[in-house]
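I have a structure I would like to understand better, so I am pasting it below and will then ask my questions one at a time.
One protein chain omitted, others in place.
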Amino acid sequence: MHAFRSRLGGLAYGGDYNPEQWDRATWREDVRLMREAGVNLVSLGIFAWVAIEPEPGEYEFGWLDEVMDLLHEGGVSVNLATPTAVPPAWLTQLHPEVFPIMEDGRPLGLGSRQHFDHASPVYREYAANIVTRLAERYSFHPALAMWHVNNEYGPTSYSEAAADGFRRWLRRRYGDLDTLNAAWTTSFWGQVYTDWNQIEVANVMGVWMNPARRLDFRRFTSDSLLECYLAERDILRSFRDDIPVMTNLMSFYPHADYWRWAPEQDVAALDVYPDPGDSESHISTAFHYDMFRSLKNGQPWMVMEQAASAVNWRDVNLAKEPGRMRLGSLQALAHGSDSVMFFQWRAARGGVERFHSAMVPHSGPDSRTFREIADLGHELSLLAPVAGTTMRCADVAILFDWNGRWGLEDTGWLPRDDFDYGEIVLRHHRPLWKHHHTIDVVSPRSDLAPYKVLIIPNAYLIDDEGVAAVTEFARAGGTVVMSFFSGVVDECDRVRPDGYPGAFRHLIGAKIDEYWPARPGERFAVRFADGRTATASWWREDIHLETGTALARYADGPLAGRAAIVANAYGSGRVVYFSTLLDDAAFHAVLLDQIRMAGVTDPFPGLPAHVECTVREGGRNEYLFLLNHSPDVDVAVPLDRSGVDLLTGAAATEEITLAPLGAAVIQTTRVPDSAV
Amino acid sequence: MHAFRSRLGGLAYGGDYNPEQWDRATWREDVRLMREAGVNLVSLGIFAWVAIEPEPGEYEFGWLDEVMDLLHEGGVSVNLATPTAVPPAWLTQLHPEVFPIMEDGRPLGLGSRQHFDHASPVYREYAANIVTRLAERYSFHPALAMWHVNNEYGPTSYSEAAADGFRRWLRRRYGDLDTLNAAWTTSFWGQVYTDWNQIEVANVMGVWMNPARRLDFRRFTSDSLLECYLAERDILRSFRDDIPVMTNLMSFYPHADYWRWAPEQDVAALDVYPDPGDSESHISTAFHYDMFRSLKNGQPWMVMEQAASAVNWRDVNLAKEPGRMRLGSLQALAHGSDSVMFFQWRAARGGVERFHSAMVPHSGPDSRTFREIADLGHELSLLAPVAGTTMRCADVAILFDWNGRWGLEDTGWLPRDDFDYGEIVLRHHRPLWKHHHTIDVVSPRSDLAPYKVLIIPNAYLIDDEGVAAVTEFARAGGTVVMSFFSGVVDECDRVRPDGYPGAFRHLIGAKIDEYWPARPGERFAVRFADGRTATASWWREDIHLETGTALARYADGPLAGRAAIVANAYGSGRVVYFSTLLDDAAFHAVLLDQIRMAGVTDPFPGLPAHVECTVREGGRNEYLFLLNHSPDVDVAVPLDRSGVDLLTGAAATEEITLAPLGAAVIQTTRVPDSAV
Partner (left out) sequence: MHAFRSRLGGLAYGGDYNPEQWDRATWREDVRLMREAGVNLVSLGIFAWVAIEPEPGEYEFGWLDEVMDLLHEGGVSVNLATPTAVPPAWLTQLHPEVFPIMEDGRPLGLGSRQHFDHASPVYREYAANIVTRLAERYSFHPALAMWHVNNEYGPTSYSEAAADGFRRWLRRRYGDLDTLNAAWTTSFWGQVYTDWNQIEVANVMGVWMNPARRLDFRRFTSDSLLECYLAERDILRSFRDDIPVMTNLMSFYPHADYWRWAPEQDVAALDVYPDPGDSESHISTAFHYDMFRSLKNGQPWMVMEQAASAVNWRDVNLAKEPGRMRLGSLQALAHGSDSVMFFQWRAARGGVERFHSAMVPHSGPDSRTFREIADLGHELSLLAPVAGTTMRCADVAILFDWNGRWGLEDTGWLPRDDFDYGEIVLRHHRPLWKHHHTIDVVSPRSDLAPYKVLIIPNAYLIDDEGVAAVTEFARAGGTVVMSFFSGVVDECDRVRPDGYPGAFRHLIGAKIDEYWPARPGERFAVRFADGRTATASWWREDIHLETGTALARYADGPLAGRAAIVANAYGSGRVVYFSTLLDDAAFHAVLLDQIRMAGVTDPFPGLPAHVECTVREGGRNEYLFLLNHSPDVDVAVPLDRSGVDLLTGAAATEEITLAPLGAAVIQTTRVPDSAV
């Protein structure tokens, strides 16, 4: 990435570029407009397999050579894509087994995209070939700055090839059938396997299916997709190893465990599409940004795709109001991104995504969108010093775990069936964001030592290593904040023995006798030790305190008098456990109390919640990002240091005023304690 | 049709007749009751294939001969059906490929109806044979008055035969693959076809499918169904060409482009089932009636099916209250129909439609329904002079276009996904009906010259010929009223270049930078030039006026100040464009203003909205239809001429009073300007 960063000399700016949809005259116009907009990087050829290899073994590189040269002449670097997300029609005609088999048993057909079976040896062979040809031809092209492998890996397949792959994967994981039978609890309902070939992938029963098999099929699919990525990456590296290789990921994506993927990428790259119809989407976006910074331990990451305005795949696709796209882009930088990239450069005339916005929309350069794009390009050039800088490790970490998510959402038949892992995690993040805490996102394998507080949203499924890590974190003095229905099952979805929560009974100092989900619409009261009450809903637990003490107790209903929130000292640390879903205000208050008690100070006290503040550091400088997410009010932010607002070039001292949706990026000389 | 009309000597009255469900005694009772009810036409044998050909090549015409003779003796003419909507079980047993393949890939089985694959050569061969045998035997039977081909053509198939047919159709349409690839924008997502056989029909991806392919598959299906009809029609005509041939159509039916079908029929025939639970269903029914009159340029058309009371296929099937069936029947005549026909003569004892009402219900002739049927039969005999008369060309035309509809509803991934073309069209018709305007319905291929006003409901997709026709209409002095999201794509669903609305930017005198669908439940204000405001919802557009002027502007929200309704002079004409969904009152007011400004006068000023008034003309007479759709109040209608109410035989002068759900048909001598 160092060479890549030097090459760009600043932040990356650009988008997906599909010249195969346009004529030569448009190419030249494109490069002209790219220069006008300050674009310095495009992702090229993502779906261009058939354009490059129109018949098996016949290659047409001419057009691509020309585009690469044109871009290079125009000063635009290329993130060159392997086009393996879309096998050509001739390939599926020749080898129909390349089509993935959907959950209902039918093969996916032509006319869409990502119609490849990740487990198909034929697909993998043809993909390796086209990647090799591309690498042969372009590895040393002067425009080449990065390799973009495939696109949004995710297609799942229930094919015979997938079944073969699954059985091989299971053999590696379990060794023998006895172990597998134990892991899957096949003694329940008499499902014992006596031959590896009895194991199927079809999922005709929906949630009536063995939950451990569902879990493992999730894991296998993620791993098999990753094999596809690795095969391509290794080919590319075999030609030249100083060009970064990545594939674009999608944050809360269910089909791939990004904690396993990130180490294999040279940079974490995010496709992000906040809904303009959601007035708090910038808060969840902040979490996604923090996750992508965390995926590779704080290294600068990339926004690889976002929308210039509306998308085309929601029920109602709202346009982004003026200033919203700019603010969201600066927000990415504020969370450690070194790029602002879009899907797509120029709006397509036809196809499924013809109404997806673009940097150059259907209405052409004389449009609100292109003007905002060009303005942003100029601003990003002013922010060049930010490139390569990083953010300090946060004090507070939030656990996000694909295995935990699959356990909660995909195994089925839990005490209630409407857990939404993403929403649960965001509910824990929201109060922190509103108090200007930048957080890190961690997995059960992360190094937890640097953190003061570890927040564990409903961790229904957590493996032994994860349990040990959390336990050690608390023992060593950390504060753990944990939500209900955590620590219930092991990595095979087996209920941990000796009473709930088997994994964390020692940590929370209490045994849970029974889960008591609340009926729809039911609300009930909890009373705190100081007599104040709050309302709660959705879930209850019948808690029997052991070493723990009650911060609050149920005040009515069948569990009246029992502990609702438990605090427990553990080792040098402290654990707080919520057994119910408190209403927001009370939940936020208790959560923030715990964070303060853990010695984490409010980073920007007195600042309105809608102003986001973060700091990047590099060399002798700091960069204070101030973002006003209110579309209605301006806000005066007091400053405790002097610097220069890079966006305006103006000196910033004592106070700076942010317009609605306004922002400032204040460069200061580094001081030990940064505060507004 | 002339011979047919002479034969009946008045209006056609009757229904579907299925003697194969009943014994001989019932046949005689049927003919007796038909005479009692004034029935003069029945549609015979619609599902009788297996009754006529119980084994391959073995024919049993005896029962049909007998029924034809009985009807003839009873003075009832026959609209004899080809029975090809229901292949016999022996045919699908012998040739399972006759079954159509459904969208999910499974063949349709036995036990229902219309289980034929329109593209199957085997089906077509067997169908041609049975039609030939019927024509041989009955072409000169004295009872024969009309041929009824098949029934409600529509079954779609995703079979291999359909794929073959689709590829042949595409070759004819596009000639070569380059043209097809350009038409389908296959450069998007790398979907380029390099061999015709790569083209599939399976639709496993739903709306993720290439939208142009979806469009063309719609068109192909309509055309292939039409081939089936034409093949049968041509066989029938080869025996005798003075018997009218038709097939029954279903108004807003998605599977066939009736503008292409109507010219091939000798009469437009409508199956119509207004919902008694919808208090405004008579208004939408008026539109369907106007459409069927328009399909064949104003010629008298036929109601081929309606329900005597309840249907059986809604969630809740309400009975028609007393008088409702009569009024709806007279309404058909008021819009130019020459028939009142029902599904069905006698209620079936078993089968899926056992609870569909009939002229002779389960409770027999001693029933409310049969009494109303017999009364209506008597009234229709009094209305015989109306038969063969026509209506004047309307001043106002509304565009209804199957291609536009498919574009809006089936291509997918639009700025919002809940367009309902039928409801959109009806929203434009409702204010006109409430002000007693009879309208014509036109296609992009219709002759627009006779009209003063052309109303274009959301015409997202319109082809170049349509654009030229609309442009010429305005240029020549017409008034065009157009709604938002019109003129966006060409006939291949490609966004027209140079800014929205590519097809109509010159007409509306404005460029639209971006579409801004509104969030669910959002309401906003528009302000007219005179300061009045109205509320709007659902959709907005960012309009930049060029030659146009603003009739109203957005008063709040992100587009505050921009034009919301645009007026533009074009050639000798005028164009008014609504960029948002105004609330009903404001929309009606603006729409009616535009119509008045175009020189169209209120045909029946002062009449309550619930009284429908239309005029048929023929020879030296006019027939003024007055229909009171209120079930609660009677109404006194002033008359400006004298005549005779054909229903009562009473003189009608100065004023006539209509009871709730009452009607009058006043015959007058023709005068140049008809008005109440």
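Going by the order they are written in, the chains are A and B; count residues from 1 in each one.
Quick note on the criterion: a contact is a pair of C-beta atoms (placed from the backbone, for glycine too) under 8 Å apart; a residue touches a chain by one contact, two chains touch by 3 or more.
The structure presented is a predicted model; accordingly, all values stated were derived computationally and were not measured.
Across A:E58, A:D176 or A:D498, the residue that sits in touch with the chain not pictured is A:D498. In the complete complex, the residue from B:M1, B:M102, B:A182 or B:L545 that touches the missing chain is B:M102. Interface note: of A:A202, A:A476, A:A569 or A:A659, the residue touching the hidden chain in the full complex is A:A202. When the whole complex is considered, the residue among B:F61, B:W90, B:F419 or B:W538 that touches the unshown chain is B:W90. Within the complete assembly, residues 18, 20-21, 47-51, 54-55, 83, 86, 88-90, 92-93, 102, 104, 106-113, 277, 309-310, 312-313, 315-319, 321-322, 347-355, 357, 361-364, 367-369 of subunit B touch the chain that is not shown.
Residues touching the missing chain, restricted to subunit A, are 104-105, 184-185, 187-195, 197-200, 202-205, 207-213, 412-418, 489, 492-495, 497-500, 511-520, 542, 558 (touch as defined at the top).
Here is the rule we go by: only the chains that are shown with their structure count from here on.
Centre-to-centre separation between subunit A and subunit B, using Cα means, comes to 50 Å.
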